[in-house]
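Please read the structure below before turning to the comments.
Shown here: the complex without one of its protein chains, the others still in place.
And now, subunit A:
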Amino acid sequence: MHSNSFHCSLSLSLYSSTMDRAHSRRHVASMKQSLFDQGYLDEQFIQLEELQDEANPNFVEEIVTLYYRDSSRLISNLENTLERKPLDFNKLDTIMHQFKGSSSSIGAKKVKAECTLFREYCSAGNAEGCRRSFQQMKKEYAALRKKLETYFHLARQAGPLETAFRPK
């Protein structure tokens, strides 16, 4: 009788934790779907997730963390270069080329689009355009960071089952 109720409560708690995890996974999936629908991320992000395995379960979070750390230096560089008069468009373009490359490698779609715009303004020698798109890029960059922090937190809670599925 005792062992029966013990088994009962054990399987109930297993059931509920399984349901919790299933719920968490659905939550992660819907957050990911929305990040794609809203254009924050592109296919490259899925490519990164496909590189995760048992030996490297946190690769995406690690590379995104490294991206934010490494690119902060490029952003400071851009900021300093934008303060000089007259503007050195070649230098700005060179720095932005690097920044765009990294952003592209992690699937940061909106950030990448803003980088492209910035480089077009550089080619045109449009200082005001450069400054405007730089501000916009920083907004997108910060917004994406917040979203991804939330996403990774949820993903870790949901457990290591495959997150690398394609959103619709």
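As a working rule, a contact is a pair of C-beta atoms (placed from the backbone, for glycine too) under 8 Å apart; a residue touches a chain by one contact, two chains touch by 3 or more; residues count from 1.
We take it that contacts and distances are computed from a predicted model.
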Chain left out of the displayed complex - its UniProt protein name, from "Response regulatory domain-containing protein", "Translation initiation factor eif-2b subunit beta", "UBC core domain-containing protein" or "Sorting nexin-30"
"Response regulatory domain-containing protein"
Considering the complete complex, of A:Ile63, A:Ala127 or A:Ala143, the missing chain is touched by A:Ile63
Give me the subunit A residues in contact with the hidden chain, please.
44, 47-48, 50-51, 53, 56, 59, 62-63, 66-67, 70, 97-98, 100-102, 104-106
